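Worksheet: the structure to be examined is printed underneath.
With one protein chain held back, the other chains of the complex are shown just where they sit.
Moving on, here comes subunit A:
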Amino acid sequence: MSSRRSSSRQSGVSMNISDDQITDLVSKLQRLIPEIRNRRSDKVSASKVLQETCNYIRNLHREVDDLSDRLSQLLATTENDSAQAAIIRSLLM
């Protein structure tokens, strides 16, 4: 009882795990992953989706690492305030 209460407060999703729910969530993930989205095939198995998700997350982590490395070397140039304003403006266009 308390588990159900706190879990629905947690995520807003019912804790009754049904096959349909899992299929829906997996297909939602499927739409987010560029690899699968570009292949235009509807018949991707759930485990393939999860595998591609893992690969995609690892790629993103690696990109964050590379960009952090690059940024830490470029550090001095991001200092002054006008640069900051310009960055924010250009990024949100």
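In this text, contacts are C-beta pairs under 8 Å (C-beta built on N, C-alpha and C of every residue); 3 or more make two chains touch, one makes a residue touch a chain; residues count from 1.
In the analysis below, contacts and distances are computed from a predicted model.
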Statement: From the options "IBH1-like N-terminal domain-containing protein", "Protein Asterix", "Origin recognition complex subunit 4" or "Translation initiation factor eIF2B subunit beta", the chain left out of the display has the UniProt protein name "IBH1-like N-terminal domain-containing protein"
Message: Give me the subunit A residues in contact with the hidden chain, please.
response: 3-4, 6-7, 10-11, 13, 15-19, 21-22, 25-26, 28-29, 32-33, 46-47, 50-51, 53-54, 56-58, 60-61, 63-65, 67-79, 83-84, 86-88, 90-93
